[in-house]
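Read through the structure below, which is laid out as structure tokens, and then see the notes.
Rest of the complex left out; these chains stay put.
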Amino acid sequence: MTAAVSAVKAALRNQAIETPSWAYGNSGTRFKVFAQPGVPRTPREKLDDAARVHAHTGVAPSVALHIPWDRVDDYAALARHAEERGLRIGAINANVFQDDEYRLGSVCHPDAAVRRKALDHLLECVDIMDATGSGDLKLWFADGTNYPGQDDVRARQDRLAEALAAVYERLGEGQRMLLEYKLFEPAFYTTDVPDWGTAYAHCLKLGEKAQVVVDTGHHAPGTNIEFIVAVLLREGKLGGFDFNSRFYADDDLMVGAADPFQLFRIMYEVVRGGGHESRTAFMLDQCHNIEPKIPAIIRSVMNVQEATAKALLVDREALSAAQAEGDVLAANAVLMDAYNTDVRPLLAEVREEMGLDPDPIAAYHRSGWAERITEDRKDGRQAGWGA
Amino acid sequence: MTAAVSAVKAALRNQAIETPSWAYGNSGTRFKVFAQPGVPRTPREKLDDAARVHAHTGVAPSVALHIPWDRVDDYAALARHAEERGLRIGAINANVFQDDEYRLGSVCHPDAAVRRKALDHLLECVDIMDATGSGDLKLWFADGTNYPGQDDVRARQDRLAEALAAVYERLGEGQRMLLEYKLFEPAFYTTDVPDWGTAYAHCLKLGEKAQVVVDTGHHAPGTNIEFIVAVLLREGKLGGFDFNSRFYADDDLMVGAADPFQLFRIMYEVVRGGGHESRTAFMLDQCHNIEPKIPAIIRSVMNVQEATAKALLVDREALSAAQAEGDVLAANAVLMDAYNTDVRPLLAEVREEMGLDPDPIAAYHRSGWAERITEDRKDGRQAGWGA
């Protein structure tokens, strides 16, 4: 084994991909949510499922929570439940879009009382961070408008800035605020944080603890996501990813399923910019509407691993040389050589070196977990988005 | 009044815009459905609301039903309820996407039993047409796949063709099958009827009673919808419209709200191709997620009227002359002259001549209907999509 391959393997062993609690619950479109057997009924059961993903992949050690979907009485106990299963609590995701008051927005709402309510929820999320040891507050706002004239676009920015400042102020040592942007949906005319530029401008004013989250499904058609990744890393403002994939809009398919080459290019810019060795959070944010959830999440973790492996295998020296000479085809060929490599054997080796089954999907199916939860969780109300 | 203006007014008086029963019920996104006060609880109450729209606009005489959302024991009685309120039943919209069996499709499903179930529902819809006097069966299939490889794209076309043929066979005298296409959602990789070409190819093979429906929100970015309208009219295959508007995807905003110039161009091609004097159905298909439903539907009807009025006002002779000379700017100016005209006074006159209030929105607000239904419909379960 060359030193290079050894370093690649080390990087792959140390990778950490966060899975989201809500991906274990039911999800769907506005047309239909298809319930699945064995879906968790409680936050603890979501953690139990997440633990299976980590057990089979070895690189999914943290779980993001979504409040109020994961609201419990005792967050410290929830964190201990995670810890006992080899997990830790990842980002706390705030939800200020599902109460009736939020029909016209939350922190950007024209009514100060609604804004106050939303802000209180955000501050509560920081409390939960304190209680669970989470380091990241993830903020996605559904705020926006559906019709031209509906509200004052600029005033909404002022309200947004005010709320963000209040939350930022509350952050403790080592805690970050990760601000997500999204082109559209559920707002269909304006969205108050529609692009990375808006998120970046707010984070810049807030300070070092505020960083931007790139959700790979939240862009206009044709957007070069890896460019944004490269620029944000250069600015020190890439807080993390919400991984998923899409053919059309925010389809929330398994990451790497729609455009594996794009995922590779993104991971290459991460590696190029040192993002894999920084605090950048690599989170999944997906919906498994028609496919079984746990194996879909394992597959997604594996897709990120494969893209990362290929990115790590790029011959950086040869690439730089070709780039410096302006040899377009040679430079492209260096990159494609890594992409065209079948990294599955390498990852199988990495897993075996970690004491894992080289085929996590097969191992999961053999484990009997699916059958067990189908049986155990027959009664009660399955977790879901509750839209 | 010139003969031309008189003809325009006559055309506007005779316009018929169909409203959909489901637009009176609650709707939303996958993130949240915001319930509204006064929303109907039954199909009859939806018809009552539709009657208000017709009373104030004079051009909304029919209502589309959606089965099973509008399932009743006695469809003939439902039709009489409509008739007593000056309405008739419009298109019957089939729903083969909300039963659990439809997770992987309906008429295109790999399992013949599911296909049979779906077909039975479509045939039931024709029974309902018979019972209600409806002339149109509107077919929109959510069928598709989310992941490459998930199913055989071509085999699904075969299954689709088989189901359509069976339904077509069942159609009675004067009954049409209107086939709708949609780029994506809820399927995110392939959709089995994704574009007008696919719908057209199937309708062509089926025969004269099968025609294409253009939903204005169901296209890829950049698609020239009026071109499709012109081509389908030329082919005798434009069955009707599902009007709404969008900035991004299938946003389902009020028609004319996002791009009034596009609506005008569409209506110009309709007028140019004689579609306003044919059996082409002009239906709304919208979601009023954050705005009150009845006034939003009235506004939508008015928006179609205004676009139609402008289209009718185009100086066709001057336009043809400029086009024949290849005078790009002059030809464009003729069209824009009509578009830039404020047709609201003309439409106010038309309404007064029809014995209506010239301002339908104001008249509705004065009518007390909103207050009355808010009070009367307090209890019980509001109608909605039931996703």
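Should a chain be cited, it is by its letter among A and B, assigned in written order, with residues numbered from 1 in that chain.
To be clear about the criterion, a contact is a pair of C-beta atoms (placed from the backbone, for glycine too) under 8 Å apart; a residue touches a chain by one contact, two chains touch by 3 or more.
Since this is a predicted model, take the numbers as computed values, not measurements.
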Query: Please state: how many copies of the shared sequence does the complete assembly contain, given 2 in place?
result: 4
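Following the convention adopted for this analysis, only the chains that are shown with their structure count from here on.
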- line: Distance in whole angstrom between the CA centres of chain A and chain B is 38
- request: Spell out the residues on chain B that touch chain A in their complex, using ranges where they run on.
  value: 27-35, 97-98, 100, 102-104, 142, 146-148, 183-186, 188-189, 221, 246-249, 251, 253-254, 257-258, 289-291, 385, 387
